[in-house]
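I am attaching a structure below and will ask some questions about it afterwards.
All protein chains but one are shown at their positions in the complex.
Let's turn to subunit A:
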Amino acid sequence: MSASGATMTAGRTEGVTSLQRFTRRRSTIAFLMTLPLIAVIGGLVVYPAGYAMYLSTLNRRMTEFIGLEQFAILLDTDTFWMVIAQSCIFAVSAVLLKALIGFWLAHMLHDIPAKGQRKWRGMLLVPWVIPPALSTLGWWWMFDPSYSSINYLLNVFAVPSVPWLGEPWWARTSVIIVNVWYGAPFFMIMYLAALKSVPEQLYEAAAIDGATGFQRLRYVTLPMMRNIISITVLFSLIVTFANYDIVRVLTNGGPRDLTHVFATYAFQVGILSGNVPRGAAVSLFMFPLLAIFAFFVLRGVTRRNKEES
């Protein structure tokens, strides 16, 4: 990004007119080169976003303009409030757990001798590599009420069986467990990359000053990683908040619609029940929150680029 302002010094030697011609030609070429990208962003992101707003103001049959009626109806139903609550519970607790587990594992990986790291890293990233829809199928089978292999292990340690997907709070927990399992490796990899970029001299200086392990973490590691931690957390909040695969495969919103998040509920309302405008309205409810998160991610990334250059 920073290099987009590259001035071609070669053109400067050829005199003013040829330089002008050169830049004129260059910007035309550049525009043509970015045209497909602009078409994709315009046609498949910007236009649908505007279209979603338009759709959400129509009535069910999409024949009449009814303003913000769809939003009002949604805010009147208890189910939708439960969807809002569940989305927030799901996203916040899953991201928190992923960040903590990822941070811990990144440190542990960083602590072992360098030649073994590759092997461990390769193993621990596997949950992130398998398409989530398919690995969730495996989890579903592990949570199966009568054949649950997790309950089998729990029973071995004399812990009573757990109704994983049958009871609302356990179902919510299960969805979070699967999401944490899937996402923690991503945090681990990001934090590991950040840890490796902390200059070793800082730790040496801290060791000479007699810093304890906790002080090293608090005053060296965390400040150096602050930016990447916030970018990763915010990015993961966006993705987790808008998650679809795991809930769809694991519980499909049940029991009694208590595990629906925005995406699955929008799907249920908009596509399965055929109420396209209301489905669009449900999706759009995600937008303000996502926009705030996105703003902070972008700020973090720009800041990071400035630090580096």
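Here is the rule we go by: a residue touches a chain if its C-beta (ideal position, glycine included) is under 8 Å from a C-beta of that chain, and two chains touch if they have at least 3 such contacts; residues count from 1.
Just so it is clear, contacts and distances are computed from a predicted model.
S.K.: Which one, "Cbb3-type cytochrome c oxidase subunit I", "Carbohydrate ABC transporter permease", "Cation acetate symporter" or "3-phenylpropionate/cinnamic acid dioxygenase subunit beta", is the UniProt name for the chain you do not see?
M.R.: Matching "Cbb3-type cytochrome c oxidase subunit I", "Carbohydrate ABC transporter permease", "Cation acetate symporter" or "3-phenylpropionate/cinnamic acid dioxygenase subunit beta" to the record, the invisible chain is "Carbohydrate ABC transporter permease".
S.K.: Identify the residue among A:Leu74, A:Ala94, A:Leu109 or A:Leu258 that touches the chain left out of the display.
M.R.: If we include the chain that is not displayed, A:Leu109 is the one touching it.
S.K.: Of A:Thr77, A:Gln215, A:Ser273 or A:Asn305, which sits in contact with the chain we cannot see?
M.R.: Within the whole complex, the residue contacting the unshown chain is A:Asn305.
S.K.: Could I get the residues of subunit A that touch the absent chain, sorted low to high?
M.R.: 1-11, 26-27, 29-31, 33-34, 36-38, 40-41, 44-45, 47-49, 51-52, 55, 101, 104-105, 107-115, 117-118, 120-127, 129-135, 137-139, 141-142, 146-147, 149, 152-153, 181, 184-186, 189-190, 193, 196-197, 200, 204, 207, 213, 228, 231-232, 235, 238-239, 241-245, 248-249, 262-263, 266-267, 270-271, 276, 279-280, 283-284, 286-287, 290, 293-294, 297-298, 301, 304-305
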